[in-house]
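One protein chain is absent from this view; the other protein chains keep their places.
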Amino acid sequence: MIESPSSPLAPLAGAHVRAVHDAFHGDLLEVSMGPHHPSTHGVFRMMVTLDGETVVKLKPVFGYLHRNHEKLGENTTYLGSMPYTDRLDYFCSMTNNWAYALAVEKLAGQAVPDRAEYLRVILAELTRLLNHTCLAGFLLQDAGASGTPLMYAFREREKILDLFESLSGSRMMCNYQRFGGCRVDPTPAWFDAARRVTEEYPRFLDEYEALITGNEILMARTQGVGRLSAALAVSAGITGPMLRACGVDYDLRKAEPYGFYSRFEFRVPLGDHGDTYDRYMIRILEMRESVKILQQALRDIPAGPIFDSKAKIRAFRPKAGEAYGRIEGPKGEIGFYLISDGTGNPYRYRIRPPSFVNLTVLEDMCLGHTIADAVIILGSIDIVLGEVDR
Amino acid sequence: MTAPAPLTDSFLERVPLLVRDFITGWFPEPIRWVVAGLLAALTILLVFATIFALLTLLERKIIARVQNRPGPNRTGLPWLPFTEGRVFGLGQPLADGIKALTKEDIVPRDADQVLHFLAPVVLVAFSLMTFAVIPFGRNLVSVDLDAAVLFFFAAGAGTELAVFMAGWSSHNKYSLLAAMRALAQLISYELPLLLSVVPVVMLAGKLSTTGIVAAQAGWKFGFIPRWFVLSPWGAAGFVIFFIAALAESNRSPFDLPEAESELIAGHLTEYSGFKYALFFMAEYFGMMALSGLGVTLFLGGWQAPLPVLEVIPSYLWFGAKLMLLILLFMWIRATLPRLRMDQLTRLAWKFLVPLALINLGNAAFWHLSAAWPGLPLQAVRYAIGVAVIVIPFFLIGRRLSAGVAPRTYRYAP
Amino acid sequence: MLGSGIIQGLAVTAKNLVGSFHDPARFTTTQYPEERTKLPENYRNFPFLVADAANDPIGSLRCVACQICEKECPPQCIYIEKSKDKKPDAAGKQQFFPAVFDIDTSVCMSCQICVEVCPFDAIKMDQVFEIATPERFNALLLDRGQLAKPNTYYQQIHPTEAAEVDARLAADRKAGEEKAKAAAAAAAAKAAAAKAAPAAPASTAPSAPKSPAVPGTEAPKPPTTA
Partner (left out) sequence: MTFAFAFLAVLMVASAGVAMLLRNLIHSALLLVLSWAGVAAFYLWAGAQFVAFAQLLVYVGAISMVVLFAVLLTRRSAGSVADVEPATFARAAAGLLAAGLVGGVLGATMLRSHFPTATGEAPKISVHDIGVDLMGPQVAALLVVGVILTVSLIGAVVIAATDPAATDKEDKP
């Protein structure tokens, strides 16, 4: 690809745009979308090469939000990393906490009381609800729906955030799970509120689907757009709703039940096309299953302690060894890999962020589609830059 | 617009004309027509600029309410008594205006200075010109042209040029892409827009807007108005007109030139301050003008919907209908996601244009069968009129939405 | 039918438009500075130092400058300088106190780990959130004077938690007093018996270990091992 001064778009050449010439495609336009762009979900940048409006090359550029998370984790105590995990995927602090707590508990051989396990399931499924709701809203926002679906999504998310706030003290940075249980025991009033939210959620989902799922414009925009084959998804390590939208039956809650997931009855929805519409619909269907899990968990939760009495808060020094803890986060498999050398800080602290891994197939999905499609394909991957860049 | 008000009208009906005659009376006879014309232009400018200001607020309020938010409600008019400085955010347009005026006007260094400046001016000028031929009331039309409908579209054509000028002169990739999109969109939708208007012109037998309103006068059975929208071809034509008008005025779901998730602010990306406000204003003017034309062509213009309601002056009826259409614009904007460029043009060429052409034949049938005697035959005429447009709608619609359908999902075993 | 989904969507938005005027479940906005939602009891934002006496907050801090929170704080926003001398705490024991206790709230992320690790119930989470300031440099660096707030304030913002803490501290104090009394009696007996110089048991005995892991709204506090 060489720069060609004789391109018709050459007069536009400047800092942001370069007219490039390609022997096969003729005159192409290279556009830098982001890092400051309304639809890149934060500071993400796509170097898009366009033939007309068709994407012929897309290079994701990220790292603008890099905060040295893993190195920080190696230099703080095990507990000290917990509030930082809130800030990975700031929509899903509860599941991030759980994944990290799970890894440390594995490392230290720490038991967790039953009530805490139930609480973790409840909070993780609430997180899934709020994450998928918001994703549906953002996806529609990218498709140009002047904010209405997003506002409805935020209205419902608010109710879940209120639950989180009254439990953990903070709406998004919950910092709630501890190695060996949870931090605060919910009051009966909290459970009543959680039951109310759970009961009302299907009604909201019905309304939301009436608003948008059957909408011809949305179907035309998303069906057949950004198709991802099951083979590519598996070999690229895609997880979560994005993988299940391709028809691959892989859900850690079923495949490797952690916590008490084996005690609950729920189904795993699968898509057949692997396109943007499937990715959207799988999330909607997953929310309905999450509601079912929540109902069961809120019904069955036992009384008892929420924190293992043998667990330590201060001077927590797990014996030397390594552990990998992973859970099915709303965005996919989130895992923490820890190596302990017996001191108070982990020797190695590594995260498997679902957003980041899922983002790797962006170019494969966007090729041949228009730039408008690239925006909603990006939206359907469901990334949070805090997790991508860490 | 120099004819005196007929004395048969009610006083309220005659008020605008009386005021006009009072003011022109100060001037000598030979230049009275000039004064009257200027007065009309000034009135349109003031009235519609005010409506524009209020509409910006109303639109934000309505979209906010749809989204379960209160919308702008802080900015009040501090000097108003008993309101604690807040009246539903009524001061918002004023604040916006002051902000736009005082903001630095940034012109990119590499921009084409002349065209960059001219674009908003040309746009506002052309969109204002379209108001000249719309009859706002019984005797309220600034220029009663013989070829008024043609004039409307001719003036509207200028706006495309302005959009192109804005996009090209900004020297910005997003602006240029948006300008190309805007042109493709405007040209595509000009066709269904015109084709949906042709039946009206055909049945009214006139290109003059006042003539078309007059053709919709009177009542069937004494209470059903003879508005074109109430006939099968008129209803279909109105829907096509409305969809095309949405696209022509760059409104959601056809707001591709300003698709912020793709093109930042489209051709407005490099505009700031008052020039941006002018673009904004022109967009609302365009929307109001197209709504006004829709009211004139299909909704009976300034005519009251029932004979008893004729005591209310005609210009209020026009205003009410205009508002109704604009509310519809806003409602749609608050609901729908936007189409993709190829889908947009496909909708125009493969759906709206064929339907508009069929509707043309439908209108011809309606015209020729007007004299069918008896109620049963009239009912048959209605049924045929509906069938002729509904059946192609289903057929073409199915073709258009082929491969796009709700799906069912399976669950893991 | 083409367009049915769009019409369905329009119906939903119309329902919301009307609903926002009469249905509080739809219209959830509160007008912030005038209307305020009640903060949940567990709400946390920025730590403060608990002082036992309302009239002399700095003099009656529970903090003994043990510097555990300084070490555990993940973003390291706490800075403590231990006093050279000791003074009696609320229970009358001789303790060190923080000569300097600064929290940089522009760095603090309100994770409340300092609260969890504090063995003395001396630092708790506040509920202030309106601390925005146009001052760029020192306004957000709070010193112990700004951080010290009386126990009554704590009881007011976190009633359940404060009641538990108070009960625990009272029990501790009682146990401590009894122990001290017993120790004093023993020492007196010893002194009487051996005529040895008595050591001050109150100043050397560390604070009594607390009852561990009471499931409740308060985070569990295992015994100090540091």
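So that you can tell them apart, the chains are marked A, B and C in the order they are listed, and the count of residues begins at 1 in each.
The rule is simple: a contact is a pair of C-beta atoms (placed from the backbone, for glycine too) under 8 Å apart; a residue touches a chain by one contact, two chains touch by 3 or more.
Since we're looking at a predicted model, the values are computed, not measured.
Touch with the chain omitted from the figure is made, among B:19, B:45, B:77 or B:147, by B:147. Contact with the omitted chain, checked across B:183, B:312, B:328 or B:384, is made by B:183.
Interface note for the absent chain: among B:36, B:165 or B:246, the touching residue is B:165. For the chain left out of this panel, the touching residue among A:103, A:225, A:252 or A:323 is A:225. As for the chain not pictured, it touches chain B at residues 112, 115, 145-147, 150-151, 153-158, 160-161, 164-165, 168, 180, 183, 187, 190, 205-208.
Here is the rule we go by: only the chains that are shown with their structure count from here on.
Chain contacts in this assembly form a complete graph, since each chain touches every other chain.
Central chain by Cα centroid: A, whose mean Cα position is closest to the mean of all protein Cα atoms. For chain pairs B-C and A-B, the one joined by more C-beta pairs in contact is A-B. Per-chain Cα centroids separate chain B from chain C by 62 Å.
Centroids of chain A and chain B (each the mean of its C-alpha atoms) stand 43 Å apart. Among all residues of chain A, those that touch two or more other chains are 148, 152, 155, 211-219.
In chain B, the positions touching at least two other chains are 66-69, 334-336, 401. Against chain C, the residues of chain A that register as touching in their complex are 76-77, 79-84, 86-87, 148, 152, 155, 158, 162, 165-170, 173, 175, 178, 183-185, 187, 207, 210-219, 304-307, 309, 311-315.
By the touch criterion given at the top, residues 9, 11-12, 14, 16-17, 29, 31, 37-39, 53, 140-148, 151-152, 155, 211-221, 223-224, 249, 251, 254, 267-273, 277-278, 281-282, 285, 370-373, 375 of chain A touch chain B in their complex. On the side of chain B, the complex with chain A involves touching residues 63, 66-69, 110, 171-173, 176-177, 252-253, 255-256, 259-262, 264, 333-343, 401, 403-407, 409-413.
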